[in-house]
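A single protein chain has been removed from this complex, and every other one stays in its place.
Letters A, B and C mark the chains as written, and numbering starts fresh at 1 in each.
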């Protein structure tokens, strides 16, 4: 079978690989129907993610059809249409029992990281019973692919951790796919205002279409002043960090009002200055989280019910064979006006 | 009447001042029976707290007897024995309605800061109905004085914000009065382990007597290793910062386990490094808070019921007239083995 | 001034009364601009509410203009446009401090009950600072009148107590004004399905227009079967009781699924059978509540932000002078297709 293989920083090929096999009775082999590329995959390609070794098949998102199910798998059988979670959960360790699948002692983020991933014709999914979800028939396949990672991530790390409530004023720093997923899912809780911040006018335009009540262009270094003005000097109830660099985190620190929340989604490569000399008395809460994907069943129900349309973030479609071209497009997101690209194995 | 007056950095006198008068119908004048000195008062004396101007009577803790109640005061009358909250709450602003009295638009921390305080024979208390509490008769007066500030502070900022639960492993960095108040109130929730950290062996001895299950001496720079060893490498569920300097905050960042809480109590004068390059994926929560004193009624009930003994933190008693001497003792806490000093107006 | 006065069961007149006066410094006199009639007023007229004595001016909802403010009132002054809360809160008692204004030791539901109410040209509001809200300028007056009682009631007793969550299946038994207020505010939390139940097809038609995803007509005694069928036999996550009779409460008991919530809004005159022989093992939560109106500020923000349109429930307008006619219409709600009637003092 064919797979997208990482061969060290900057090097990847679409190449023939042996088809994956059941290794444990709790595994399933899934024929990939659709997959996508994540910002994290670009980080891997730069060599930033040290756990990913040469020879690894990338990808941790996707939907597919069960090709083979291990003997201990109870919930799935050959032919079942499934959503693959980016987080693998054993379901029995201390962390899984607490719903913190991200820190599963035998799983967590392993796909396309420490084991071969979904950017391939077939993929082995460990602990299938707790790491796959039945795909509802009537749901758009494109919508489903978005539920592998970015929607649970935007929702759990941004919206749930930020404790967005009806009537709140929310600011989301970063209007990339993950920030937009937070924008769409924040609306589950009917905040009064959602202010989106980004450097790219194009993305802010999308944000307005998807429900932002205000947008702030971040180019001129006046984000803090503008947000404070929009909030009558009170600051926001929830600041969601969806970029992952010190400058945007510090914006969050400056715009959060007393009693407010900073919910981090961004992946950071360096420390940030935490202004405790000011924040110590401000009754704020700061949260971090690697997505647990515990909300996947709820997101599936919302998509089924028509109250969430994740496919709105998809800008490009490619054949899985053309994945190298898809990477090219996704790497030049600004020029290509790309948000999420979907790859189809047909 | 006599009062302890701040005359600029390093200068204070015990001097005659005009007796306070009712300024608003919601005020009460309270004859101080007992008061105490807070670490914050020492900061003020160093000139660190810019809101405190020369001529200010210091002090924000105490119990007393109502000497005069304004016409709009409904819950208190002359002769009532009262506990004075360090936080003044109007009861009607947006923040007070949310239980965030610390940010009351017409109050907050004003006593001994922006208006004259409790280190005096008499004190004016604004918004008496919502800023005073009836002192239960059968309760030890010394215990009550501890409920003005340090017990609600240790409990709300440390224990409640840290979400201490039965079975948890808690570390408290700093065994001064506030850390010890957190230690005593953490036991409301029956954690399995409470590890106290301090540089002073004497204070760690007190900590063990007051319920610490483990103590770690912080002198040799190996606090993190020791705590990790005590937790079998897993880190703590809750790290309570009760010092207020970057080094101790960073200890908290290093010892908190996945899914854990860092609850800050310390007053900071400078930023700290937040190691987001590691913490972004650790599902941690960091909280800050200026005490709201919303738990004062509950703490009063617990003292009445005999499940909390705040007077255990009192090491010295002085007459109010000897307050200059009391400041001297409290400033040399280590040498004097002083925790809290109580001043009696008799 | 003129007022609608209760003279015992079945008797009411629109008559001249002395204008109300400030009795306590914390009172305000409000010139009523708009008011409405509540189902509770009809109960009073039947003689069902024993606390209401002859001679009482009815009404506990409305908006108006401050005509006079007592000396201790800080947040309002003559000329301010205000929303009157149906619940009077002293802001200082144990219950008010817990946000349980409904059980305020000096207030609670008193307007049009134990003191004169809002169906008059002027009304005295005790504890004005904590019982009135500034009316935002740009907000439709009709929308505001709905925030005095039915929207906080539907939201707090039904939606908040029912813990409605994204993805949930909610059933609301009763599509009168209060059930419809629950329907509109349940949508703050984006449930997947909202099933409305009523005997009146007309009201179910309104329900569908206002967001119900399914409706069930209750005439034929098959509500339980139909709801169970709609939920694939699983039962609902939240059953909201908005009628107040044993039969509808028992429907809630029968349709709630394991782990679900029954949130009562209805005013009951008799006990109901609680089927503990079945429910003991079903992990259900049953809640009751007299509205606290703690969510009024949030509802005001949502109306301002355009995410809630309470005026959708208003079917009729009358001049305040015509209040007897308005009562007539409201008493024949079915025939008149009446939901809420608004009375204007102009």
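Note that contacts are C-beta pairs under 8 Å (C-beta built on N, C-alpha and C of every residue); 3 or more make two chains touch, one makes a residue touch a chain.
Not measured: the values here are computed from a predicted model.
A.B. asks: Checking the contacts here: which visible chains does the omitted one touch?
C.D. replies: Per the contact definition above, the missing chain touches A, B, C.
A.B. asks: Which of these touches the unseen chain: A:7, A:74 or A:222?
C.D. replies: That would be A:74, which touches the missing chain.
A.B. asks: Just name the one of A:54, A:94 or A:328 that touches the chain not displayed here.
C.D. replies: A:94
A.B. asks: Check each of C:140, C:254, C:282 or C:315 against the chain that is not shown and name the one that touches it.
C.D. replies: Checking each option in C:140, C:254, C:282 or C:315, the one touching the absent chain turns out to be C:282.
A.B. asks: In the full complex, which residues of chain A touch the absent chain?
C.D. replies: Touching the chain left out of view, chain A contributes residues 25-26, 71-72, 74-75, 90-92, 94, 97, 99, 106, 129-130, 294, 297.
A.B. asks: Could you list which residues of chain B touch the chain missing from the display?
C.D. replies: 165-167, 187-190, 192-193, 213, 297-299, 301-302, 304-305, 307
A.B. asks: May I ask you to list the residues on chain C that touch the chain which is not drawn?
C.D. replies: Missing-chain contacts on chain C: residues 95, 98, 100, 102-103, 244, 249, 258-259, 264, 266-277, 279-290, 292.
Heads up, the rule we're going with is that only the chains that are shown with their structure count from here on.
A.B. asks: Between chain A and chain C, what is the gap in Å from one C-alpha centre to the other?
C.D. replies: Here chain A and chain C have centroids separated by 41 Å.
A.B. asks: Counting only residues that touch at least 2 other chains, which ones in chain C make the list?
C.D. replies: 297
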